[in-house]
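Some notes on the structure that comes next.
Apart from one protein chain that is not included, each protein chain of the complex appears where it belongs.
Labels for the chains are A and B, by order of writing; each one numbers its residues from 1.
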Amino acid sequence: MVPTWHYLALAAALFTVGVIGVLTRRNIIIIFMSLELILNAVNINLIAFARHWGSVDGHIFAIFIITVAAAEAAVGLGILIAFFRNRDTVNADEIDLLKW
Amino acid sequence: MTTLLEILDQPLVLALIRVLIVFTALSLIVAYLVYAERKILAHIQVRLGPMRVGPHGLLQPIADGLKLLLKEDIIPEGADRAVFWLAPAITVLASFTAFSLIPFADNFYVTDVNVGLLFVIAISSLGVLGIILGGWASNSHYPLLGALRSTAQLVSYEVALSFALISAILLAGTLSMNGIVKAQLQQGVWFAFMQPVAFFILFVAAIAETNRNPFDLPEAESELVAGFHTEYSGFRFSLFFLAEYAAMVLVSSIAVTLFLGGWLRPFPNVEWLGFLRFAPVVVFGAAGTWCFLRFFRFPTGREWFWQRLMLFALGAGAAAAALGLLYPPVLVASQGAFWFLAKVFLFLYAFIWFRGTFPRYRFDQLMRLGWHFMIPLAIVNVIFCGVGLVLSWELGWNRSLSLLLASGATLLVAAWLARERS
Partner (left out) sequence: MTFYEVTFYVLAVVALLSAILVITCRNPVHSAIFLVLTLLSVALIFLQLQAEFMAAVQIIVYIGGIMVLFLFVIMLVNLDVAVRQAPYNRQRWIAGFAALVLLAEFTLFIYQGRDWAKLPPAAAEAVQPNTELIGRALFQNYILPFEVASLLLLVAMVGAVLMAKQR
């Protein structure tokens, strides 16, 4: 039997890795991937708690998180393509014009 | 001191043996599927097809396999070596792993979990990754374009395919693959008759999912050389090839399990059709007789000696199998697998037949068919199927009648959609 806090530790570590990725990388695509890591870490937590308390409510919230992740990826990558078409770059720190 | 039986009793060992059997049988089926395709296409075009290696070219798959294995392994300049190596492995793993959830007979499957169908869809959706990575890693234009096309096509038709599967799940009330077959036994009807529209959508989407003619755009020779595997050669190419044909067998197995009653014999609840259980004997007997007839009409020269001998051995083997099947326990044990494989082969024959018959679609036509016709039709079909089921549950209507009404309504929508399109 794996204690529940091991799952929480794994989720915390994955979350931190995702946060580092979001904060330090320049490439927007990799920033998006780090966001997926963060969402997944939360999912691990939810499913581990659902297992711990023996209730499927955690699964339901995980489903909603996956839904949001799908929506976020679709819109985000759409924005990315529009951005790439206009500026010919995918680096986050080059998005420094508010309007042109 | 553990005896052999005790070792066999352990669940993991039993599963391993089943995995080995399924894997071996599948490799054989895939190899001979390629041979059957060449032969059937040849006969459709009034040619002979492979005739040289073995009698009627029966050893051709082995020769082809050896050729592919012994070829030089070329990795293009500037290719991403690791990804280039990984891509075919992903595709093969995806299409072979999914077979672990298919029930081949009442008591012969690797595993039967309560979300079986979902896992089959999940595992087979991994195959797309191999295609897109292989196209990208080749560092060449044709593979990249082929991979993009292939991915767009697979992702589009996967939606229609999944909706077609949903209506079968609605009828069965379970996601377990064996449970779906048993639901068909219990309701006494194959779901293809209750949901003809869903079956049609599944069939078309399956052709698109496996990149077969008339939807073989990803590897349209006249436009893209060979699509995403243009730069692949030798062993890696054979892996892609294997995966493609295994995927054909997989979608046929899914369609048979969900819509054509899986391992059930035709009309499983009709008593007087019980004589159908002798069908395996008849099939093997006919094969044996054909081999013997051919044996006597074969040219008798020295150079034909080995081919004649092999034909004779095949005939003897088939005859022995037919005799063995007359023994009742063997006959009973072989029923499920026989009917399952017979239906799967029927499906595969239809795939090959289509390839010999239909011209290829244009890519925009393919996409329009998928998004403007197949997906709306599949969604409408699921909704009407649900309405029909609710009618039969809540108002006590006859189940078959309300489902047929639902299918009729779906057909009306289909006619309207087709008119809108033109």
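We take it that a contact is a pair of C-beta atoms (placed from the backbone, for glycine too) under 8 Å apart; a residue touches a chain by one contact, two chains touch by 3 or more.
Note that this is a predicted model, so its numbers are computed, not measured.
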{"item": "Interface partners of the hidden chain - shown chains only, full complex considered", "value": "A, B"}
{"item": "Residue, one of B:Met51, B:Leu148 or B:Ala183, that touches the chain absent here", "value": "B:Leu148"}
{"item": "Chain not shown, touching residues in chain A", "value": "1-10, 12-21, 23-27, 29-30, 32-34, 36-37, 40, 43-44, 47-48, 50-57, 59-60, 62-64, 66-75, 77-82, 84, 89-93"}
{"item": "Where the missing chain touches chain B, by residue", "value": "80, 83, 86, 113-115, 118-119, 121-123, 125-126, 128-129, 132-133, 136, 144, 147-148, 151-152, 155, 158, 175"}
